[in-house]
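Note that this complex is displayed minus one protein chain, with the remaining chains in position.
Letters A, B and C mark the chains as written, and numbering starts fresh at 1 in each.
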Amino acid sequence: MPDSPAPLRGYLSDNAAGGSPEILAAVTAASAGLAAPYGNDEHSRALVAKVTEVFERPADVFAVGTGSAANGIAIAALTPPWGSVLGHRTAHIDTDEAGAPEFFADGAKIVGLEGADSRIDPDALRAAVARRRGDVHSVQPSVLSITQATESGSVYGLDEIRELSRIAHDAGLRVHMDGARFANALVTLDVTAAEMTWRSGIDILSFGATKNGALTADAIISFDPALRTELSYRHKRGGQLTSKMRFQTAQLHAYLSDDLWLRNARHANAMATRLREGLAQAPGVRILGDLAANILFFHFPDDLIAGLLDRGYGFYHDRWAPGTVRLVTSFVHRENDIDDLLAAVAELTRR
Amino acid sequence: MPDSPAPLRGYLSDNAAGGSPEILAAVTAASAGLAAPYGNDEHSRALVAKVTEVFERPADVFAVGTGSAANGIAIAALTPPWGSVLGHRTAHIDTDEAGAPEFFADGAKIVGLEGADSRIDPDALRAAVARRRGDVHSVQPSVLSITQATESGSVYGLDEIRELSRIAHDAGLRVHMDGARFANALVTLDVTAAEMTWRSGIDILSFGATKNGALTADAIISFDPALRTELSYRHKRGGQLTSKMRFQTAQLHAYLSDDLWLRNARHANAMATRLREGLAQAPGVRILGDLAANILFFHFPDDLIAGLLDRGYGFYHDRWAPGTVRLVTSFVHRENDIDDLLAAVAELTRR
Amino acid sequence: MPDSPAPLRGYLSDNAAGGSPEILAAVTAASAGLAAPYGNDEHSRALVAKVTEVFERPADVFAVGTGSAANGIAIAALTPPWGSVLGHRTAHIDTDEAGAPEFFADGAKIVGLEGADSRIDPDALRAAVARRRGDVHSVQPSVLSITQATESGSVYGLDEIRELSRIAHDAGLRVHMDGARFANALVTLDVTAAEMTWRSGIDILSFGATKNGALTADAIISFDPALRTELSYRHKRGGQLTSKMRFQTAQLHAYLSDDLWLRNARHANAMATRLREGLAQAPGVRILGDLAANILFFHFPDDLIAGLLDRGYGFYHDRWAPGTVRLVTSFVHRENDIDDLLAAVAELTRR
Partner (left out) sequence: MPDSPAPLRGYLSDNAAGGSPEILAAVTAASAGLAAPYGNDEHSRALVAKVTEVFERPADVFAVGTGSAANGIAIAALTPPWGSVLGHRTAHIDTDEAGAPEFFADGAKIVGLEGADSRIDPDALRAAVARRRGDVHSVQPSVLSITQATESGSVYGLDEIRELSRIAHDAGLRVHMDGARFANALVTLDVTAAEMTWRSGIDILSFGATKNGALTADAIISFDPALRTELSYRHKRGGQLTSKMRFQTAQLHAYLSDDLWLRNARHANAMATRLREGLAQAPGVRILGDLAANILFFHFPDDLIAGLLDRGYGFYHDRWAPGTVRLVTSFVHRENDIDDLLAAVAELTRR
C-alpha cells in the first residue's frame, strides 16, 4: 500500500483496508516452529501481558475472528436468555449482525434506545432499566451495550460513559462496550484505555483491531474475573477457539505494540479531519454532525454524488436520507488520497 | 521452519505446526489495496473458482475460523432442532467441541455409533436410521456425519463412504463429512476430491486446511445449492463472516493451488510411514491399528514413554489405555526429525 | 358463578373468570375409563372433526396449555432462527411473554410495527417486508403476526386482514394470527371462522379458548399440512404434548360445541357494550377508542379511580397514560354486575 501509485478512492468502510505491515510481519514471525495450540503458546501469553500493560489491570483476553462473535459471546456471558440488552437503536448488534447476539445469548432480546448522534440518551436509559423490573411477563434489563465510537462516528465523552454505566450498575445491569472502533475513539478523547473502560464502569469490551490494522483478529477483554469460565466455554462452543491461536494473538500483540494501534487511529482520524476541512469549502456541500472519529456524514448535491461515483470513488449515499453521504477514512488513506478526492469535488462543484 | 537447526520433537497434534510459506506469502499479497468486505472481493471469488475446479463441480464455499464452526454450521443447515446427528462415538463433534454442534444446531442431539477403528459400522448405522422413525417422543435421525480421516487416523474407503451415504440417504438423512484431515485421507486413498465427496454421496463438507498448512482457515463446502441461503445466514449469525474475508480466502486459495495441500499431506503421511516403519523394529514397541493417514498409535513400555518425555518429545500417552501412545506427524516434520525420534527410541530401548 | 349473590367487581382481565359449566362437565365426563395417551384418544379425534367442521376445512390441531406456547410454537414453525417476526409494537408476543417467541423460535427477532389502535398499518408492513431483503447482515422478514382482537380491544376487518396477508405473502412471509380473543373478534365482525382465517390468508392460528370459557386449553390450528411434522415435534419438544391429552381436547371440543364459544363471546361483548353505554353518560368520564370486542378504555377522573378501587373494583389504570383506565368484561359478568359498577360510578361522580 505505501507505494501504491494510484490514489485510493474507497471510503465505504475502514474494513476495506488491508493489514498493517507490522502485523503481517508478526504473523509471518509467529509461524516459526511448533507451538502449543488453543492459546497455550508464547504469543498468546505475551498478548495477555500486553493487554494488562495497556489497560493497567489484569484482564481476560479471548481472541475472536469477528466483531459479531466478540459482541455475541461477551453479551451472552452477561445476560440470561430471559434478559434484555439495552443499546442504541442504531447499534450494530441490533441492526447489522443478523441476530448474532440473540443466537449467542440463547434468545435474549435487544431493546433499542433513543439518543442523538447514535449516543444513548441517559434519560432513555433511566426509563429502560426501570421498565417492568421483576415482572415475570417481561424480559429483564440485564446488559447495557455502548458503542464507542458509535455507528455514526460520534464518540461518548468519559463523563457520558460514566453516567450511563452508573445508571446501569445501579439498576443491576452489566456494561458492555462494542469497541469495533475503540482506538479511533480513544485518540479522539485522548484518554487512556483504562479510563475509557473499566475506570468508567465497563465490565467487558469487544476490542476491535481488524478495522484499524489487523487482518482478522478482534478480542473480548473482560475486566471481571468471575466471567472467565463462562467466557471460556462460550468462546470454544461458539467456534472461536482456534487451534493455531498464535496467528491471532500475534496480530493483536503487534497491534498493541509500539503504539501501532494509536498511530493508525490517529492517522485515520487525521485523514477524516483533512477531508472534512477540505469539504467545508465545497459549494453545495453541507457537513452533518460533529467531527469525532473517522466517520463523516455530509449532504452532497445529487450531481456531485453521481460525478464522484462515475470517477470511481466508493461511499455509501442515500441510505439514511436523500443526499446523505458517508465517508470513512482508515489507516491506509494517505494525504494525497484525500487531496485527490478534494480535487475531484472541487472540480465537480466548480461546474 | 525449513532451516531450523534443532529437530522438532512435538508429535501432540498437527495443529502445532505453523503455516506453509506459500500461504504466508498469499496473506501478505492479499493485503495490498482496498477490497470489498465480507467475501465480495477478488480473492474470495478466485477461491470459489478454485474449489469448483478441484471438486469438479460448482459448490458454495464459506470460509470459517475453526473446524468447530464449520461442523456446527454445516450440521445446523441439515437438521431441525428436533433431529439427531449420527456419528461415530469417538467423533470430534461429540467429544471435543464442548457442545458446539448442539449450540449451532439449536439443541439437536448427537448420537454416537459403534464401529472399529473409529469408523461407523454400517449395521450400526442401519439400526440407528430406523430407530423410532416418526415417533414424536424421539428425536429424528437427520444427519450422518462421517469423519475422514477419522479421529484415530484411519480412513474410510470409497466403498465404505458410499455404503454409509446410501444407507443414510435411503432413510432420508443428509450426509456431512468432517474433513479436518481431508487432504491426508485423500492422498492415502489416492482418489479425487470429487470421488471422496459428492460422487460418494457427501452433501456438505467441513474442509480442513489449518492442520495441513493454513494459518486459521477452514471452509464449509456445500454441494447442494438449496442450502445456500440457510448457510449464508447461519454463517453470518454464527460470527464467521469476517469483514476482511480476503485474508481467509487467500489462504484457502493458496492451499489449493499448485497442489500445495496434496504435497503437504503426502509429506505428513510419508513421515508417519517412516516413523511407523522405524518403530516396527523397536524392542517392546507394539504397533496398534493399521497405517492410514498421519496419526499413529503404539503401545510403548513405561520407561520408554518416560525417557522420551524426559528428552523433550511431546505426545499424548495413557489417555486411551495404559501404555498407549499417539504420534501425529505434520507437513513441517522433516526426515531428520523422524530419524531423531527413532534414534532416541533406539537408544532408550537398547538399555 | 351463575348464582353468586355478590356482584363481580373484577375487570382486570377476562382471564380472571373460571370455566364454563359445560366445559367443566366435559372434563369430568372425559375422565371415564382408560384412554390412549398423547392425543390418540376419542376426545382428541372428535376435536379434529369439530375443528374441521367449524373452520370448514381439514386442519392440524395441537392443544396447548398457554397462549404463549401456542404463539411460540406456531411462530417457530414459520421462521428460521435468522428470520424476523413482524407484529404490532404492542403485540403480546413482543411485550408480555418474557421472550417466549424468541425461545421457541431459537432466537428469531421480533420487530414492532406502528399503527393506530394496536392495528398494524399496511404501509408500515409494506416498508418492513422490503427492508434489507437478501442482506446477509440483517435478519430476514419471515412471519407476519396479527393479533385478533388486538391488545387494545380493537378488531381488524376482513379487508384489513386480507390486505396485510397479501402484503406478507407477496413478499414471501407466512401469516400467523394470535387469536387469544378470537371468538370475541369473530362475533364482533359477525363472520365465519373460515372467513377470518384461511380465507383471509392466515396460515396458522393461535386459537384462544381459556379467556372465554376453557380452564387451561388453547390450541394451534394450522391450515398448512406441510407444517404438520415441524409442529408435531416442536409441540412435544416444547413440553406441550400432555399424556392425558383428552382433558384438554375435551375442553376444546365442548368449547366449540353448541356454539358455546360464540355465546360466551357475544355475552362478554354485550357486557362491554352495556358498560360503555352506561359510562357514556358519566360526568368526567371520557371514552377512548372505538368499541370492538370486550376491552374498553376510558379516561377517568382521579377521584373516580380512587373511589372505585376503594369499593373493591379491580382494573388497570394509569399504565398507558395518567387517568387511562382499562375495563375487560368476560363471559361470567352478568348484567347486574355491570349495573352495579355503573351505579357506583354514578354515585361517585354525583358528588
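As a working rule, a contact is a pair of C-beta atoms (placed from the backbone, for glycine too) under 8 Å apart; a residue touches a chain by one contact, two chains touch by 3 or more.
Model, not experiment: these values are computed from the prediction.
Within the whole complex, the absent chain has one touching residue among B:E102, B:D178 or B:D340, and that is B:E102. Here one chain is not drawn; of A:Y11, A:W82, A:F223 or A:F331, the residue touching it is A:W82. With the whole complex as reference, residues 38, 80-82, 106-107, 136-137, 140, 230, 232-237, 241 of chain A touch the missing chain. Within the complete assembly, residues 1, 4, 8, 10, 12-13, 15-19, 24, 27-28, 30-37, 64-69, 72-73, 97-100, 103-104, 210-211, 215-216, 233, 236-245, 247-248, 314, 332 of chain C touch the chain that is not shown. Contacts to the hidden chain, counted on chain B, fall at residues 81-82, 95-99, 102-103, 106-110, 136-139.
Definition applied: only the chains that are shown with their structure count from here on.
A comparison of C-alpha centroids places A closest to the centre of the full protein. Spacing of chain A relative to chain C, judged by their CA centroids, is 43 angstrom. One inter-chain figure worth recording: chain A and chain B are separated by 34 Å, centre to centre, where each centre is the mean of the chain's CA atoms. In this assembly, the C-alpha centroid of chain B lies 52 Å from the C-alpha centroid of chain C.
The multi-chain contact residues of chain B, meaning those touching 2 or more other chains, are 233, 236-237, 241.
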